[in-house]
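One chain of protein is taken out of this complex; the other chains stay put.
Order of writing sets the labels: A and B. Residues in every chain begin at 1.
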Amino acid sequence: MSLTSRWEDFKTGMRPRLSEWRFMLKRMRQSNLAMAGLIIILCFIGIACLAPVLAPPPASNRGDPWIIPQDQTYLKMIGPNVPTPPTVQHVFGTTYYQYDIYYGCIWGTITAFRVGLTVVGISLIAGVIIGTIAAFYGGVIDEILMRFTDIILAFPGLVLSMAIVLAFPEAIPLNLSELFLGISAFFVLIFLGLKRDRTGAIWVAGFSVILVFSVLTYLYHPLILALNIGKLDKVLIALTLVSWPSYARLIRGEVLRVKNEDFVEASKASGSSDFRTITRHILPNSIYPVFIVATLDIGSVILTAAALAFIGIGSPPYFPDWGQIVSNSESVITNGVAIVHNFYTFFIPGMFIAMFVVGWNLLGDALRDVLDPMLRRR
Amino acid sequence: MLVFVLVGVTILVFIVTMLFPIDTRALLYVHGNIHDVPKAIADAIVKYNLKAPFYVQYWGWLSQLLHGNLGWSITSNQMVITSIATKWPYTFEIVLFAAPLIIFIGIYLGVQSAIHRNGPIDQVSRLLSIVGWSLPSFFVGLLLLAVFAGVLHWFPYGGSMTMSWTTFMGNPKNHFVHYTGVDLIDGLLNGRPALTLDVIWHCVLPVITVVTIDVALLIRVMRSSMLETMSKPYITTARAKGLSNKVVIYKHARRNALIPVATLSGMLVAGLLTGLIITETVFGFGGLGQQVVRAIENLDIPFIMAYTVLTALLFVIANLIVDIMYAYIDPRIRLD
Partner (left out) sequence: MSQGDIVEVKDLEVKFYTYSGVVEALDGVNLFVREGEILGLVGETGSGKSVTSLAIMRLVPPPGIIEGGRIILRDSGKQQDTLTMSESSIRQIRGKDIAMIFQEPRAYLNPVYSVENQISEVMLVHRKEELYENSVASVQMRIIDGRKAVLEKQKAQLDKEKPEGEKEKAELAKRREAIEKKLGQQTTKPPSNNEIASYRRLLRAERYWPAERARQYQKKKAKLEKLRADVQKQKTALEQKKGTEGQMAKINKQKRALMTWSAHYDRQYAELMKLEPYQFNLGRGARIKGAIRVGAIRFPARFNRKRQFKAEVQKEVVKVLKSVEIPDPERVSRMYPHELSGGMAQRVVIAMALACNPRLLIADEPTTNLDVTVQAQILNLVKTLKKNLGSAILYITHDLGVVAQSCDRVSVMYAGNVVETADVFETFSNPLHPYTRALLESIPRPGEPFKSIPGIVPSLINPLKGCRFHDRCSYAQEQCLTMKPKFLEVKPDHYVACHLYGGS
């Protein structure tokens, strides 16, 4: 088949999907709340992109924007323990250690996007893969994988991520040999167990090569990388580990539902490989709820990260992150009387967090409203 | 199946504890009141063979866990069990008020929103639910503190009761008997209703904080579930029978709509515990949540691990209760 004809086929195949997306966009434009959510997120994206312009990192930090500047004059005059209210110089005021709140909030936007998108992105991919495998192949694999997710889901998210972050070592000596050993063994077993056809044999052969290679290096000369994990990264890893099971469960439910539809059987009957059936037929029909949950989850992940920062688990005090800014002033805020006076230290970063999450929630809600009748239209 | 999950939970927790250095781990095995901490650690290492391989240690840990020894908490300088036993009533006080409020307000507003779709209640509820769920818990708590305690002085700044009562209870001359350990109830049982009122007065703001955040989700789920149920065919049959609108909604629709909400409410009540970590810190309530935060500051591993296991256990129990309730509401499930 020539390339142009393949492209034509692809376009024809995508046409109904495109028209559905166009319908979706039209519906979204009709909803006021959805538009509001979109605008909010766009504003935040704007702030994130314009951060170097809106809050240029001071020269004292040697050009590294990821350190919030401390007001040295205040430090000398008042000392570190007294946050200062907003002035012209510090538009939002300063926190406990005289960190500039304005700077922190602007650069914190980037951090927020980073946290949200990374955690949700990775856990989504991992969860979808695992959930689809579990649902599609069923049987023992399904049981084992679901017990796994059950165990993780048995813990409240905040508590488990807390425990993981605390337990995480500062630097992981990443034994590449072990890693490859484990992954290749896993896939060899899976494909040995599942696919007893030619494609399966190819996969088994390929992974067996990697397996042999890793066994050899493990025995004789292990490949070790030393990774230093920053505090924030620990939080990211912990949150990812905690979030993926819900996606796995969600997609598993949807795939189970779609699996029994006639078009899946038709696809299998016409000779598609499992991978093809999954990617072309099952996934497009089952993935919509996952997107809705993902959108809502971005907000929820930010809230959890902020909660963890408030407890004391998170980035270092100088790092621009909304939750961290509030956590800096924790001793002052929870003291009682001083809370009214130092209102701005938690209110402003809190409002940033709230608006961010509201934006994503509105988008997620709009998505749900739009996709639901579409799902029902089927 | 449940057993598997519980075993898996213990294995996971054990793996996490194994990541800590041996000294910290030894604290998990300490039994009884100790005054000389390093010596106790050394003793524990020897006694429980903490340098042995992985699986041997697991058995040792599990067995002494099942004997009820959760270790020694360096934050409170007590056995972890004692620490938990003294702190849980404060958490319980908040949960006691918050849980029914969340469930009943959530269900009621959800149903009303669905019935009067796009009406005033619906718009306000939806707004509240989006906003309520988006606010970080410390934000709501601090805001309420600032406004109602700081500016208006209607409520106290925090703590679970005024200091005078604490000294009152401690004074042996007053013959205050801690019947249940929960100050709210003990106040009544000792004939001191003023104490109960004081506790309630201190509980108001934390409860409002927790309720605002959780009820948002419940309203949303209840509303969508109710809307979906109202378009089901058997509602048409009910109307065709000549039943009044009220009966159709409250008898036929609501019961079916509650089915997916039941799971969620179980999770919400269990999830109250996690929300309380932040809220208790903000309000200085002195319960389990605040203790965990202090434990984190001090890297008090035994307490943190115990708390993790405890919350997981409560989650599992809540799920079990929800499953039982499920079978009660939905006869289709009963045969299983």
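Heads up, the rule we're going with is that contacts are C-beta pairs under 8 Å (C-beta built on N, C-alpha and C of every residue); 3 or more make two chains touch, one makes a residue touch a chain.
Remember, it's a predicted structure, so these values are computed and weren't measured experimentally.
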Neighbouring shown chains of the undisplayed chain, as defined at the top: B
Residue of B:F4, B:W154 or B:Y234 in touch with the missing chain, whole complex considered: B:Y234
Touch residues of chain B, complete complex, unshown partner: 231-234, 236-244, 252, 255-256, 259, 329-332
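Heads up, the rule we're going with is that only the chains that are shown with their structure count from here on.
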Intercentroid distance (Cα basis), chain B paired with chain A, Å: 26
Chain A - residues contacting chain B, complex: 33, 147-148, 150-152, 154-160, 162-164, 166-169, 299, 303, 306-307, 310-313, 323, 326, 333-334, 336-337, 339-340, 343, 346-347, 350, 353-354, 357-358, 361-362, 365
Residues on chain B engaged by chain A in the complex (per definition of touch): 1, 4-5, 8-9, 12-13, 16-17, 19-20, 130-131, 133-139, 142-143, 145-146, 149-151, 157-158, 270-271, 273-274, 277-278, 281-282, 284, 292-293, 296-297, 299, 301, 304-305, 307-308, 311-312, 315-316
